[in-house]
Every structure is written in structure tokens, then in C-alpha cells.
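With one protein chain held back, the other chains of the complex are shown just where they sit.
Going in written order, the chains are labelled A, B and C, and every chain counts its residues from 1.
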């Protein structure tokens, strides 16, 4: 499939065929930017269960998947949505209630774990984490690890530098690779074969993409291959890694997509309030998410004027002067 | 110096102050592309001696430095100039005569060594090299390593995967970081503070740049900071790594500089013939290199018509239809 | 909403904290910012006393212009007019890098801090089923491990300044002057803790936190009362209040919408 010349499909089909119950899934984006939200909502609609989810610092996407009951296990560095939710609400509740198992890493550790996966290595070293509870406390017990061959037998391993005092690093933490069964990222532009261009910060999306067995790319714009090939210095993901391409405008909404639209402060503030209350959260899920057949319908819940305010200014890449209180 | 707002200087001053005799130097570029040739020739003019040189696959730059007697030790993966010299001539001769010490790595190993340096790590792992003489044969003896605190005590170390069979990698080769005292790269565009943009392939230049204690950037074009900041996705090196910026047109000549000019087949073919003969090589050094006060004079040895033929076609980035026999 | 303290002094505690942190930033430094008040402190420093400091985010943005205050480190506002837009890999490598990391000052926050400046931003109670769960390390553990010095923002409450952390997320001085060296970390460590009551630093010989200054109107005893371990109060001075220039720049240039200040 990865050498196919046309990978364009529907989100419904891609999620149905690649995101299985209990699978190991990684989603791109960071807190309130470029989360693959259309895909997240489709996963919720298809009522996937038991997902083993990986992210580094993810906010909205992770919180909605947890809130909808799709997630059993989570490996993460940070679950927050910036000022809109310093700690994600449904994440916090699920962990405190013991509804999901969570295993903590630092942001760089998660980045290196995806990078190791992308590089085809079992681990990468870092000095981050030495002496901390991130090493001492495991979220997943040894037995759970043994029974899932998608997990390494150990969380993190501290070693002495085999090169002695080279680089003034007497000790290193080895972080094990992640090779998710599926990664989903949202990008600004892709072509039918799957070549992709991210504008602005790439976060750890490239590493997450290349570490995965299967890669789903949702994109704001489907463009011609020739268009991307005119400036290949600006592309990051070659088609050889890609399984499915789905063009979806507003595909990251309510999170931001640099140079296309900003995050929606109204949505994110409402979400925080809604997420705090069990009943209103269930109503939100039923009406806003399950109640829409697809992302287009979900976006259409907004009036045009509201969406227009979120459109990025071509100069700065965000909605300059947007009311964000 | 690295936080200075204006790092523009002359090549003469930058080489004189940063490239000391016997220092550990790394140069960017790959075989016949984007070698920092203006800097190489200036090093030759200043008659630097005893350099400990690092490259991955470098052709022209390495060969000229060796030919001029500047180099004592070399760590490298590949010394060749493509079809113009499958093995670099002066390199080959110097090694066969025992005039320089050389230590061999693979291209990925060298890349990872620079990457480790850039990441502030003492080593990175790979599966490349397992079972080969690249691990068994050291170019530098233990005693030499002990006496130079710029070198790790061991060349390469093979370990068992501490995560067992995770990622089907029972064994790994650990490659030690390189932190050169100075790296020199040639880029297409830079601003006065040192922000830099490479067009086309980056080779391992970014890793080499960030691994170094001091970084000299030569650039085809000195541009305004605002120009680079308008499209930061296309920049690779932020000013915080940079010590000196020197604008030099044709700074990579006779190697290519994508989107600016092609390599010069006539020069490279003549060089190969010249390099084969001891006497003509000494004449070349005296007349062509030492005989020019600077790179501008060296470039001016060519008539305008010849240089015009090398100018890159704006569509393809190279000199389309160039006679290359 | 105007708070009582603001009516009395003409500035809020949050403004005082932001300016206190901004004053710690030296010209030429590379400033690692998290979300919220730390970002505002970096913006204030750049606009007031350290114009050649470089603001830098773990998301990969270096030297962001920040025409508007970002509400998260991944906010598109950090991506505009940067020197380079990279990713997390590049950002953390810059901090772990031996040549650039030593020029980075990190600004962090946490849910708990101990006397050696070690931080918890993960959980209260049992790790696997906590009483209170926080966001997690994010980049905090990385920054605290790599960079030359860190500035820490805290709300000054007894339950937050604790004898023993519920979860050890990010390394401070560990357990004393050679604590970091013993576990394999290089130089660096926390330098200043800025709270809503005053400024704390770490004693050279013990690396224990002491009270360096109280904000005008706060007594050292009040600080001790809100601290879960015994503080050396002997060296406490009165912290110089924000100048009108500092306040003006903070309010008008950095956060005119008061998105973070309120």
C-alpha cells in the first residue's frame, strides 16, 4: 500500500481499517495546535475501545479520546491545553478514578522514543530523568509488559557511560523505542501519494510518523505532487511512510493549524466547563460529536462569522487580534 | 561572541583566530557539493599544520587540505569526489605513505557521531558496523587517545541490547560523539547574526555545525534578518550556534552550491591529473592557491564566460546541459 | 477584577512575580519558557532589561517575535518570525548541547517543591491512583536536567513547599551541593524561586532554600508560615517594587488583553 500512487481515502474508511480496538496508536500535534481532531472525533464516532495511546505533550486530542472512553492506557509527557486547561480535565479525572493506566515520561524522552522508532533503534540515550521518579515509578507493571509484545520489558534503564567520562556524562538514561501500530498526524499540505508538508513547528510529528507501522495523514489541502516537488526543502515526510491521505479542511479544529486558522478560544473554554461536569460532558459527546455524521457537519455547527474570525492572517499565520479571553 | 548582533568578519580574521594549528576541525559538504572551499584555501594560505580533521564523505575539501600538508589526523567515512576521483588522490597518497593517520567509520556512524555531539550526548547507537573491521581496526592507538582529551578512549563499543530483544536488535554499536573545536560550513544564505539557510540537501552540515565549540559560516549571500525570518521553516541554523559569518560569492567553488552554481568539471578533472604528479601539484599549490591573496583572486583566474556556464539554472538548481566530460 | 493587594500597592502580585523573574534574566541569555507567567516574564525581560535575550520554546521555536502573548508553547504565535522553526528534537538538543545549554536559563513552575528545589508536577498521592493528578513533566524534567540555571515560579502555600515530594518529577539540587554530580548530572541547577510572597534562593554551601527577599508588605514570618519546611529568614530583604516603566511595558506591550496577568 505504501508504494501506491493514490492513497486518498475517506476518514471513515481509514479509521475503520487501520485503527483497531486495543491497538497502539500515536497522535501528533502539541496541546492546542495541529491535533488531528477530525480523526480523533471519527475514532470516537466509531466507538473504538482499549486504545494504547502515545503522545508527548498533547492536550485536546488526548483528552477527548479519554473522555469518550476510547483509551485504556496512555504514555505521555504532558496532558494539558495551555491556559485553557493547565491539566486536561477528563484525563485528570480518568487517572484519579483509575479508569486508565498512565505511564509518565518527559517531553524529550517521548521525543527520543519516537525518534528511536523512526531510526529503527531499540533505544536512545539522554541525561534527562537521572535520579527522578520518572525512572523509579512505572505505570505499567512487569506482568502487563510481558503480556504485550508491543511494550518493552522495562520502562527506562540507567547505565554508566561506556566511554568513561567522555562528554562529561558519567550516566545516561536509555529510553526505549516506540513503534506504534498507527500514527495519525494532521498537516497543512499533502499530495495523493502521501508526500507531506508541515508549516511552522513540526513538534514531534515527523518522528511519530516515521516510527509507525501505518501512517494516516489528514491534510488541510490536497495539492499536486508537482507543487510539493517544486520546493522539496519545505517537505518533511516522503510518501514511502504513508498509508492513507485524507483531505479535510478544518481538520485540526478546535485546535490551531498554523497559516490556516487559529485555535477556537470559545470552544476550548466551553469544553473545559463542559468537561468538569459529568452530565454536560455526556450531552456534549452525544450531541456535538456522535450527533454529527462527520467532521464537515461538526464544523458546520459554527456560524460562518465565527469561523471567519479564526482564519489565519497571511502575514503572521494566526488570527491577529483574536479575542481570546 | 555567540550572542553578538553582528558576526560578519573576514575569512582571514576568522581562520586566524579560530583555526589553530593542531586543532580539531570539521568541514561540511559532501564530495563535490557545498564544500567550504574558500575557507579551505584560506587555511592552506595561512599554512595551518597538524589539523585533526573530521568529515563524513568529503572529497575536494579534505583532499586539498591533505595535499597542502595541513592535516595530521583524519576521521572519515569516504574520501572521494564521485566520478572525478573515486578515491581522492592526495588522500590516497598520504595514507599509503604514512604521512597522515586515518581512522575509518561508515557514513551513518560519522553522521551519528556529529549528531551525538550536537545533542550533547557521549554516544549514539546503531546496528551499522556489527562484525566488521571498522570496529576491530583502530586508526588511533590507545596511547594517542589517552594523550588527546579531544578523543574518546575507545573507537567503537559493541553492547548487548539492554532491552533484550526489543526491536529485534540483539546487539548495537555505540559510536562516540564528536565535538570539534571548530566547524566550517558553506551555506547559501545567512544574516549578520548568523541565522542560516541551506538550500537543497543539508548532508550532515547541521549536525556538524551544532556539535562544534566554534562555528564559522561562509555564505553566498548575506541577507537581512527579516528576510530569513519571513520563512523560518526554511532555515536550519539559529544564530546561537554561530561565531563568525563571512559572505563569499563562489565560496564553494570548484564544488557546487545548489541553486547558485554547479561544480566545475574542468577544474576537477585538471585537479585529478595535477594531483597525480608531485611536481605539478606543488606548482598548483604555489601558483593557484598560495599565489592568490584571497578567494576573489582565485575565482578571477577563470574567465567570465567559463564561470557563466556554471551558473545554476533557476528551475533545476544546477547548470542544465553543462559539458561534464 | 481588582484584588485587594492591587488597590493598596498599585500593582498585582502576579505583576510583581513576573517582574521579579524578568529581572533575573541577563542580556544575551537564551530563555526557555513554559506556558503562562514564565512566558510573560521572558517577554518582559526582552522588552525591559535584556533586549538581546533570546526567547525559545520546547516546541522548537527559537527567537520568536511574540507580537501577541501565546497561551501555550505550541500557540501559532510562537511560530511567527522566528530564527528557525524546528521541533522538539531540536529544542531539547539545544538545551542538552554542551555549548548552547550552558547559556540557557529555564523558567519552570510546579505543584510541589522541596528545600533543594526539586519539583513535582505529576501527582499527589499514590502514583498509579493519585488523589490529584497534574499535567506531568512536559519539558520540565529535561530543562531541569540540562540547563545551566533555572528560575522557578511557585504559589506560596504550605502544601506546595513540602518536606518530601509526592513524586519527584524534575531535579533541583537533589540533596545538597554534590547531589547532582552523584546522580550523573552536570553543572546547573535552580537559582531562584519566585512566589507570590517573595524571592528565595539557595545557600552556596548547603544548596538549601532560604528567603532572599519579601515583597513590600510581606513579612518573613508570613513566608515561613506558608512554607512546609524551615527557612533561613536571616538574609531576607525587602524586594524593590515594580517601577512604573516596568509596569507600563508589562501591561501595554506584553499582555494588553491581560490574558495571563489576570
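To be clear about the criterion, a contact is a pair of C-beta atoms (placed from the backbone, for glycine too) under 8 Å apart; a residue touches a chain by one contact, two chains touch by 3 or more.
As the structure is a computational prediction, the values presented were derived from the model and not from experiment.
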Neighbours of the unshown chain, displayed set only, are A, B
Missing-chain contact among B:45, B:127 or B:197 belongs to B:127
Kindly state which of the options B:53, B:76, B:121 or B:228 is in contact with the chain not pictured. B:76
Touching the absent chain in the whole complex: find that residue among B:32, B:71 or B:187. B:32
Checked against the full complex, the residue among B:84, B:163 or B:271 that touches the missing chain is B:84
In the complete complex, the non-displayed chain touches which residues of subunit A? 2-3, 5, 118-121, 179, 195, 210, 212-213, 228-230, 232-233, 235-241
Need a quick check: the contact residues on subunit B for the chain that isn't drawn. 29-34, 56-57, 59, 76-84, 86-88, 91-92, 95-96, 98, 101-102, 104-109, 111-112, 115, 126-134, 136-137, 139, 158, 167-172, 200-207, 256, 258-259, 262-263, 265, 312, 316-318, 320-321, 324-325
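The definition used in the following text is that only the chains that are shown with their structure count from here on.
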In angstrom, rounded to a whole number, how far apart do the mean CA points of subunit A and subunit B lie? 38
Which residues belonging to subunit A are in contact with no fewer than two other chains? 126-127, 167, 169, 172, 200
When you check subunit C against every other chain, which residues touch at least two of them? 79, 81, 85, 96, 98, 146
